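As you look at this complex, bear in mind that one protein chain is not there, while each of the others sits in place.
Per-chain numbering from 1; labels A, B and C assigned in written order.
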Amino acid sequence: MNLTFSPEEQAFRAEVCQFLADNLPEDIRERVRLGRHLRADDYLRWQTLLSEQGWLGANWPVEHGGPGWGPVQRHIFDEECAAAHAPTVVPFGVNMVAPVIMKFGTPEQQAYYLPRILDNRDWWCQGYSEPGAGSDLASLNTRAVRDGDHYVVNGQKTWTTLGQHANMLFCLVRTDPVAKKQAGISFLLIDMQTPGITVRPIVTLDGAHEVNEVFLDNVRVPVENRVGEEGQGWTCAKFLLTHERTGIAGLGHAKQALRHLKSLAGHVEHRGRPLLELPSFRQRVVKAELELMALEVTNLRVIAAARGGGAPGAESSLLKVRGSELRQELSELTRRALGPAAVAFFPDFLYRDEPLDAAYAERAAASAQYFNRRKLSIYGGANEIQKGIVAKTILGM
Amino acid sequence: MNLTFSPEEQAFRAEVCQFLADNLPEDIRERVRLGRHLRADDYLRWQTLLSEQGWLGANWPVEHGGPGWGPVQRHIFDEECAAAHAPTVVPFGVNMVAPVIMKFGTPEQQAYYLPRILDNRDWWCQGYSEPGAGSDLASLNTRAVRDGDHYVVNGQKTWTTLGQHANMLFCLVRTDPVAKKQAGISFLLIDMQTPGITVRPIVTLDGAHEVNEVFLDNVRVPVENRVGEEGQGWTCAKFLLTHERTGIAGLGHAKQALRHLKSLAGHVEHRGRPLLELPSFRQRVVKAELELMALEVTNLRVIAAARGGGAPGAESSLLKVRGSELRQELSELTRRALGPAAVAFFPDFLYRDEPLDAAYAERAAASAQYFNRRKLSIYGGANEIQKGIVAKTILGM
Amino acid sequence: MDFALTDEQRMLEETLTRLVADRVSPEQRRTRLQAPSPGASSLWQTFAELGLLHMPFSEEAGGLGGDGTDLMIILQALGRGLVPEPYLFGLVLPGTLLALTGDDAQRARWLAPLLEGEHQLALGWQETAARYDAQAMTTQARQKEGQWHLSGRKDLVMNLGAAAVTLVTAKLESGKLGLFLVPVATPGVRSFTYQTMDEQPAGDLTLENVTLAQEHCLSEDVESALDETLAIGRAALCAQAIGAMESACDQTLAYLKERKQFGVPLATFQALQHRMVDMHLHLEQSRSMAILAATSLTLANDERDYKVAAAKAYCGESARFIAEQAIQLHGAMGMTNECHVAAYARHLIMFDHYLGDSDYHLEHVSDRLSAA
Partner (left out) sequence: MDFALTDEQRMLEETLTRLVADRVSPEQRRTRLQAPSPGASSLWQTFAELGLLHMPFSEEAGGLGGDGTDLMIILQALGRGLVPEPYLFGLVLPGTLLALTGDDAQRARWLAPLLEGEHQLALGWQETAARYDAQAMTTQARQKEGQWHLSGRKDLVMNLGAAAVTLVTAKLESGKLGLFLVPVATPGVRSFTYQTMDEQPAGDLTLENVTLAQEHCLSEDVESALDETLAIGRAALCAQAIGAMESACDQTLAYLKERKQFGVPLATFQALQHRMVDMHLHLEQSRSMAILAATSLTLANDERDYKVAAAKAYCGESARFIAEQAIQLHGAMGMTNECHVAAYARHLIMFDHYLGDSDYHLEHVSDRLSAA
């Protein structure tokens, strides 16, 4: 066994660093560093640069325009992007609907949608969750009734991240109301301009508008926008949820957060000494450091298995649980490190374009991010659900 | 509100301290202090002294020979006994079967058994648990079949603490095999000399012989030894289990354990300084200190409610859960404080009468006690069961 | 040993509970926060009418002489409803310190109207660089020709925008800490106000060679009075947090009973039951610590400060546990502002940042850990 990266992998890391240094726009980097929300245009500028470099479809196969990276390279790429304060690529197109279209879509769908994703012409959002069907996707209620060569869709989706910027929605709908729970579901691609679609913001407890409700009222969707067969939606959904989850631990983000925390606690003072020397605080930082070390090796183990062709199964639940706990703990320590200053809240600076004095700006995001990170143990299958998966599939309970 | 003890209560505390200083035999105090098992005779000597003082039936009413103490006095008494390294009174007679006999027994049973308990003529043990019926008492299998003026008892009891010294056994038996689970149970008092009773030791993971299995093979028990009506055993059992649980947090023991820990960690050295100054260790001691402060006030709250005549209900589950967790944590810290010395194990000193050099003797018990304390979260209704009780009875879940 | 409330205290609790229920429903609270009116609210006027503004002050200072238990009852009720009134930061803290340090004239000018609800105050005791240490101030006050000159800054001054005058601590040439009354409109004073993460008004105060007349000096050695004031404030904050924890637990329990997943109520899932029980255990243990703090205010200073620090540290950690679990058990709903529990979670998390966090107070306890 050997845990060091090969010379090729190290060269790749250097290449990524160089690209980031040369290309990431300074204003975007600064917004990410300060924890401010990105504007739609910020995402587009960055994703266009990645697209031009051929790196946007990081996990796409070469034949569809991907760079042909393996999991180790994707891991390195994610890590360096987080370290450089690059924006996270909006995943709904490139990482979520694209693999589904590649796997289940018709050649026409592939030829039409995939290039539009890769050059950022379409901004996708997801219609999975519904009110009343949180981690229990199979009980969804949005109905699609066939009417000639269209489906007429009625229902409501929720937790639609960045839906306010999207022009395309992929959507699970019930096409057969009598079939057993998971059998009657189909997977539709919906143009957000279609009449009958309303997007309503949800403000989260950190004061942010990141997610939305999407109401569908007699929305007519061409039958050719269905991916896979009618009733095969659950297969698509499961594929999407289990596909490519080696990055689920959020390791790059955790590493960056720990670096930031150590730097912050190294110069914030407590009784004339760096806070990092206060034993009770230092102890928690050390524990986080150890947890990160362990999580990184675990992540590499899962990646190594994936590189060998094995799809990471329930192990990704492990990464999800421990990764989210670690990132939440880091957000907690960062907030605490700021002491009394953490209570001030500047939503207009964080979420809109208002300026703020530098001294305030540097610490403005900590508490909001602490609250925002609560979502990590809830979305994508709450940690309680993940534990149920491990109990069932790994432990056979 | 006011959390200080009244002058009367303080005077009572002084009286208890004086009694302990004057009467607790030094050799017994030393055995308790070093964590050695007491011999049967040690228990008897101490309980005889208490009996002569009129303090053995601490929670007995005056008419049966008790001192007429309220819950605050019992709390003070327990605390000072633990601080003085007095043995814990063997509870099965005086605190368990006696209240049942007082409540459900005939005048004849009361007249015969209660004095024998109060002057230590009888040593009682309990026959509640059975193999296969841990926290689920209602599923017990020991059968008692009526034969004239006797019951013939067959079955097996387990976890019978100090049963090796006992001459009397109180026992739940199934007298009606067809009645619903809890309905067919009766409560019998059994002389351990009766033919057909075999006591087999169980050695626990700390190497100790504290509990036993009791086999009952055609044991003939006079019908007059039944407490309460036939089939009323479950009522007796429930009464016994919920009676007088204000001491369940083991606060006196926890206080003594924390004192011992602080003293130990104050003179054990780590890199030339007291271990108590090692931040990671000190932090845990401080947390234990806080938990103990909180638990003490919670315990006083429950006692105050009991003093007002209210019986502590599910609140005692709270005391049980947090009290056992705290005592386990203290046993863990004590073991850790000893460092490498904690691995040495001297069962012949701890459990039998072999001597040991003082330097070894002082630290001999720590690891064994750590393992022994694991039982605190298991017996008397495992902590998981306690949480279920709170969920059901307090939270209505 | 006595945990019972007096008849008056029971009445106080009932009155307040009813008042909060009537006047601070989640909707009323939201409306009030979205359109803050200048000046005292009608609820504050009701507080004044009920004598609540007199309660926490000694009779000698014109108050009703309420003790730690009275204060606990009030703050707990306010915490339960997350009442958006600056009872603690605009009344109790600055008022107590003013009562402890002011002379008759100063009390008449500033304290009496406070108790009548005619104005509110603020206390500037913090500077960001000092974290939670009330002594390590860099704001300076120098006496020259019968006047005081102050320079420096005070951060996180709660209720700053609504205060007629702010009590400000500053280092004197003697090395001691002095206390000054700084009216809003004094030349050289700038204030930058904002809301806190838990929707309370606050602000930072910059003092550039601010000149104050002699009668604006409340004390030239305020350490002991400030310690006493902060101890009272910390005990009161713990009580407020207990109220908020109760509500967060209640709301979470109600949600678990109502909300179904996989066809059955969430409350039937054992793992969630046990989590809910853990929240309850944290609440009850914290309640004990809040009682300990409230009943320790009359003890000798060292013992008072030890127990109050222990309580604040303990409640700070419990508050976080309960807040995080309340969000988690509400699932995605708990992440939304629409869900009332979100506001409680924000307060319970921010609670730890007010008047010293659990690290700060644990250090206090740790430094004084007794051998026995």
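Quick note on the criterion: a contact is a pair of C-beta atoms (placed from the backbone, for glycine too) under 8 Å apart; a residue touches a chain by one contact, two chains touch by 3 or more.
Bear in mind the structure is a predicted one, so any value in this text is a computation, not a measurement.
*Asks:* Of A:147, A:217, A:289 or A:348, which sits in contact with the chain we cannot see?
*Replies:* Of these options, the touching residue for the absent chain is A:289.
*Asks:* For the chain that's not shown, point to the residue among B:8, B:27 or B:269 touching it.
*Replies:* B:269
*Asks:* In the complete complex, which positions of subunit A touch the hidden chain?
*Replies:* 1-6, 9, 72, 259, 262-263, 266, 276, 282-283, 285-287, 289-291, 293-298, 300-301, 304-305, 315, 318, 321-322, 384, 387-388, 390-391, 394-397
*Asks:* Please identify, in ascending order, the residues of subunit C that touch the omitted chain?
*Replies:* 269-271, 273-274
*Asks:* When the complex is taken as a whole, what residues of subunit B touch the one chain not shown?
*Replies:* Residues of subunit B in touch with the missing chain: 129, 134-136, 139, 158-159, 202-205, 207, 268-272, 275, 278, 280-281, 328, 332, 335-336, 339-346, 367-368, 370-371, 374-375, 377-379, 382-384, 387.
By definition in this document, only the chains that are shown with their structure count from here on.
*Asks:* Which chain's centre, taken as the mean of its Cα atoms, is farthest from the centre of subunit C?
*Replies:* Chain B.
*Asks:* Measuring from the mean of all protein Cα atoms shown, which chain centre lies nearest?
*Replies:* Of all chains shown, the one whose C-alpha centroid lies nearest the global centroid is C.
*Asks:* Averaging over Cα atoms per chain, report the distance between subunit A and subunit B in Å.
*Replies:* Centre separation, subunit A to subunit B: 54 Å.
*Asks:* Measuring from the mean C-alpha position of subunit A to the mean C-alpha position of subunit C, what distance in angstrom results?
*Replies:* Here the centre of subunit C sits 38 Å away from the centre of subunit A.
*Asks:* Which positions in subunit C are in touch with at least two other chains?
*Replies:* Residues 362, 366.
*Asks:* So which bits of subunit A are touching at least two other chains?
*Replies:* If we look for residues of subunit A contacting two or more partner chains, we find 280.
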